[in-house]
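One protein chain omitted, others in place.
Let's look at chain A:
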């Protein structure tokens, strides 16, 4: 029996003696001093210093690594392999399927994995003393791997002073000096670091409650490490809240989903019938009814405006109010018949608020434009116009799917999802709102010119 300290050096001292004596591996029991064995048959002093034993350097390196495996049978395994390498087969390590070799590699993998966890799970806490920071961590590795992590930490955290404690030992890097010392229990390592709060906030927000996989998480983030990981303290809360968060989530979805536009809607009249029940946003619940587009399905030109106003809402037709009149005049002068074109709006409902007893127009929000976009899209897909005119910013946002600068777009022809010749014009109501008569005249003339120009596209 050999009783050793659980260190590689201590094993090596004994192993060398035993190997040079050719003591067979079946004749020796390895015990570490920690296991309470009282006597020691083998004492290093009794042994002559070993003759030259030919063991490959690479084996000794790997063996040193495997010796971090926290299990007393490791010493016997290492000895057996060393013995067989010297006296049985110097190529033993290449026999990949040998039972001892497999076990050696298995332990090597587990130690590597544990070493990886040190690199991943050490969490430093910053402790400030007279403007100097020192970073402290406490970690509980499964195996005795701390010293193997030194190159990683000294390179990565080169410009910091830090100490990593484990139960067995500690390692510190102070003023570019690496030293090892005794370990401490976790209790002694408690400290507070404000950044942990931010880290937990981040951790809680980056998690998606729609994809809970607790088992998978626990496999990679073993519960035994949770005590030293600040973020782990909120896992239970996150899991508890997840079903509720999801429920709310799906609720809000159901409320806003347009389930009305089925794929089999194949005509404008069917769409018009379906829109009556739309509740994708709250506009139409306050309006008389949605005002659907008007015109033939084979129209060459489609005009998209912003939303129905007070008069459109009452009449149930688009472009019949003051701005509509101005627009119809322009169409007239350009010799375009209302009945030949398709007229619709980005938002189908009249959005208003009360002002001195009147219903006053309110601009639709981006959300409402997008909610109603489903309808615009289905209209345009049925009609497939040759020319698509967006009147104003809301119409452009609906058609382009992003904010467009109406002024910069003047005179340009764009290609969009719905039409290869899409253009953006200011909304006629913008002309009505203009106070300065000269400016107004100018805008009106330009608008008329733009409408006339449509015939030449």
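We take it that contacts are C-beta pairs under 8 Å (C-beta built on N, C-alpha and C of every residue); 3 or more make two chains touch, one makes a residue touch a chain; residues count from 1.
Methods note: contacts and distances are computed from a predicted model.
Enquirer: Tell me the UniProt name of the left-out chain, picking from "Putative DNA modification/repair radical SAM protein", "Carbon-monoxide dehydrogenase small subunit", "Nitrogenase molybdenum-iron protein beta chain" or "Phosphate-binding protein".
Expert: In UniProt, the chain that is not shown appears as "Putative DNA modification/repair radical SAM protein".
Enquirer: Among A:22, A:128, A:213 or A:337, exactly one should touch the missing chain; which is it?
Expert: A:213
Enquirer: Touch as defined at the start, partner being the missing chain; which of A:122, A:163 or A:443 qualifies?
Expert: A:122
Enquirer: Please identify which residue in A:23, A:239, A:265 or A:328 touches the non-displayed chain.
Expert: Hidden-chain contact among the options goes to A:239.
Enquirer: Of A:53, A:198, A:276 or A:297, which sits in contact with the chain we cannot see?
Expert: Missing-chain contact among the listed residues: A:198.
Enquirer: In the full complex, which bits of chain A touch the chain not displayed? Write them out.
Expert: On the chain A side, contact with the omitted chain comes from 94-97, 102, 116, 119-126, 135, 137, 152, 155-160, 193, 195, 197-199, 201-217, 219-221, 229, 231, 235, 238-239, 242, 249-250, 252-254, 256-258, 280, 365-367, 369-371, 373-374, 377, 397, 399-403, 416-417.
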